[in-house]
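For reference, the structure I am asking about is given below.
Apart from one protein chain that is not included, each protein chain of the complex appears where it belongs.
Order of writing sets the chain letters: A, B and C. Residues in each chain are counted from 1.
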């Protein structure tokens, strides 16, 4: 069981109604963690339209969920 | 016989030592006029590296020498 | 000095440009993204940019470093606004100096293209009709 801080941005934050939260999870990897949160909160963005970051840098969906880490799901960007 | 004003720019002006001059010529076209002036003043630029203008706009080398016109031989440009 | 930066207040272009001057630079290309009054056929009153600041700075810096590796440039900077912006305001600025213009143009274009497609910044548009929404372009970001 890992305890992580999840950051929400843009439409994910609007849907969740929070900018960040502490999450307990036994998900084996980041993709499974998103699936868990998606079904809990009803995020409409599928995993293949997101990128994921762990502790301030991009990570892979197959990376394990590091206990104590900060995880961000990155919706399609629209800067510029 | 046509009387024209010839304008010289850049290296042509340096070689001629004048910015413009009145020229009397019976050259049938602008290319022949340049040949005439080239042999008289020793211009090193061959005609195929120049463009020519008559009365303030680009002209063709085969255009006739209009009496009273203003003619400019345009060396390769180097603005910017 | 950072090559890429986020700005919460209006971007001051003059000092950014001046920092890129160099006696061996003969060419300077710059790009400005301005807030338009419309998008996809809808009238826009203004917008808000939000960033994942820590990662945006890191990824922006990587984009700029790549530009230095790929193109023969002398110097380059990019600054992106965050927060509330009105129509006509400057959203992003890119400047590149180089010996010759080809590299300056190519690097400037590279930087804005990569920043728009990779740096975690999101645009929230307010429409004249009263509603608002996040832009999450699919799947390759359109050429905007």
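Following the convention adopted for this analysis, contacts are C-beta pairs under 8 Å (C-beta built on N, C-alpha and C of every residue); 3 or more make two chains touch, one makes a residue touch a chain.
Being a predicted model, the structure only gives us computed values, none of them experimental.
Under the touch definition stated at the start, the shown chains contacted by the missing one in the entire complex are B, C. Interface note for the absent chain: among C:29, C:51, C:64 or C:135, the touching residue is C:29. Of the candidate positions C:42, C:70 or C:100, contact with the hidden chain is made by C:100.
As for the chain not pictured, it touches chain C at residues 21, 23-38, 87-88, 97, 99-102, 104-105, 108-109, 112, 143-144. Residues of chain B that touch the chain left out of the display are 7, 9-11, 14, 45, 49, 53, 56-58, 72, 74-80.
Just so it is clear, only the chains that are shown with their structure count from here on.
Per-chain CA centroids place chain A at a distance of 73 Å from chain B.
Each chain gets a centre from the mean of its Cα atoms; for chain B and chain C, those two points are 49 Å apart. With centres taken as mean Cα positions, chain C sits 26 Å from chain A.
In chain B, no residue touches at least two other chains. Across the assembly, chain C contributes no residue that touches 2 or more other chains.
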